[in-house]
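Here the complex is missing one protein chain, while the rest keep their positions.
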Amino acid sequence: MATSLARSLMDDHRVTLLDCDVEEPNAHLFIKPQITSTEEVAIPVPGVRQDRCNHCGKCSEVCAFNAIAVLADTVITFPELCHGCGACSHLCPRQAISEIPYRIGSLEKGGAGNLEFAMGKLDIGRAMATPVVRKVKQQSDGSGITLIDASPGTSCPVIEAVNGSDFCLLVTEPTPFGLNDLALAVEAVRRLGIPCGVVINRAGKSDAALEQYCLRENIPVLLKIPLDLKIACLYSEGITLADGLPEWKIRFKQLAERIMELAGERSCNTQR
Amino acid sequence: MNIAISASGPTLDSEVNPRFGRCEQFIILDPETMHFTVLANTGQSAGGGAGIATAQHILKEGIGAVLTGNCGPNAHQVLSAAGVKVITGVSGNIRDAVEVYKKDGYSPSGQANVGDHFGMGRGRNR
Partner (left out) sequence: MKEVVILSGKGGTGKTTIAGSFAALSSSKVLCDCDVDAADLNLLLDPVIEEEHDFTGGRLAVINEEKCCRCNLCSQLCRFSAITDFKVDEIACEGCGLCARICPVKAIDMKPDIAGLWFVSKTRYGPLVHARLGIAQDNSGKLVAQVRQRAKQIAAEGGLDYIISDGPPGTGCPVISSLTGADLALLVTEPTLSGAHDLERIIQVCRHFGVKPVVCINKFDINEVNTRKIEESCTRTETPIISRIPYDATVTEALMQAKPVVEYTDGTASMEIISLWQNIAFLLDGKTAPAPWA
């Protein structure tokens, strides 16, 4: 969805596409951007000055995440557990802790035509996606249209991706799973105070349950993409629907206009 | 020197608990006198780093060795840095395990015997 919208809108608008599905980013497969810069994403973790440390144990006591252990004559830190809250360094009575960067992922930036692109990638084996998402979101300067491709679900990295948006587009499918997950996503988005609309993917004969839900909840169904072999094939080849079937480009433009009516300008968010 | 045994129950007839970081209690025992106390494991409910929390908790008891089923790398690192022998692969009745220990029947493990985050239901906690 995000990539199709990006491709449909970039002719007429300044568009920034942010791939915030940092655990499994794949927007670049469809957009094929020219990557112009790569930088490390790191979180601040404690670095202990052993010469200043008197092993009082205060840092370990205040750490809510067990990321620092104090023994009789040494301090061990566990960066993979650290949330970067700064409590240890702030509260150390001897100012023996400074913060050092710990790499958790990467940020790639680039573009395709007049489309600005950024994607975050969580390193393999690293667990915390949220700080990487945060970094990706910082790449939008708020001008033009920002499209944020979020990951599935409703937990912290998704919330980080969605928060602050003017509109959230929820992509679902007409199965019991789709409806179940949609209801959770709606609750999350409402909690954040963001207006939303629904896109039904693989729509067909069984859309009734979804449509009834949306009607009850007063959520507009903004687009239906039918279950269609041609469309599935395009997707499997890494071609956006907007590029593969030109009549869809028009539909996506109309979708964007409708969204902007419903939400005001600035940014728009798609979530699976 | 005292030893700590991860325990599934509060007596010497209880079973050794297979998880260091997430067991409910430890038996802290003097192998010479067989006098022991039960120490509740405050580390077990930690979101992340239960092994680390547990290790720090039992280090306060002045132990020389730990007997347990499995111990992950974080806990192992903390215990080893404190000079504590970590003996893994221990199972069965606590009393029997202590007897084996007294006869030097166990060799200390040089490193963690399970991957990190083995502990709570074999899952990682943050």
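Each chain gets a letter, A and B, in the order it is written, and its residues are counted from 1.
Following the convention adopted for this analysis, contacts are C-beta pairs under 8 Å (C-beta built on N, C-alpha and C of every residue); 3 or more make two chains touch, one makes a residue touch a chain.
From a predicted model like this one, the values you see are computed outputs, not experimental measurements.
S.K.: Given that one chain is not shown, which residue among A:64, A:215 or A:250 touches it?
M.R.: For the chain that is not drawn, the touching residue is A:64.
S.K.: Specify the residue from the set A:113, A:142 or A:238 that touches the hidden chain.
M.R.: Among A:113, A:142 or A:238, only A:238 touches the chain that is not shown.
S.K.: Please identify which residue in A:68, A:115 or A:129 touches the non-displayed chain.
M.R.: With A:68, A:115 or A:129 as choices, the missing chain is touched by A:129.
S.K.: Which chain A residues would touch the chain omitted from the figure, given the whole complex?
M.R.: Against the left-out chain, chain A lists 23-24, 26, 29-30, 62, 64-65, 83-87, 90-91, 122, 124-129, 151-157, 159, 163, 173-177, 180-181, 184, 187-188, 191-192, 206, 229, 232-233, 235-238, 272.
Please note the rule applied: only the chains that are shown with their structure count from here on.
S.K.: Based only on mean CA positions, could you tell me how far chain A sits from chain B in angstrom?
M.R.: Centres of chain A and chain B (C-alpha means) sit 41 Å apart.
S.K.: Going by the contact rule at the top, pick out the chain B residues touching chain A in the complex.
M.R.: Residues in contact with chain A: 43, 46-50, 52-53, 55-56, 59, 74, 77-78, 81-82, 124, 126.
S.K.: In the complex formed with chain B, which residues of chain A make contact?
M.R.: Its residues touching chain B are 60, 65-67, 69-72, 74, 76, 78, 81, 127-128.
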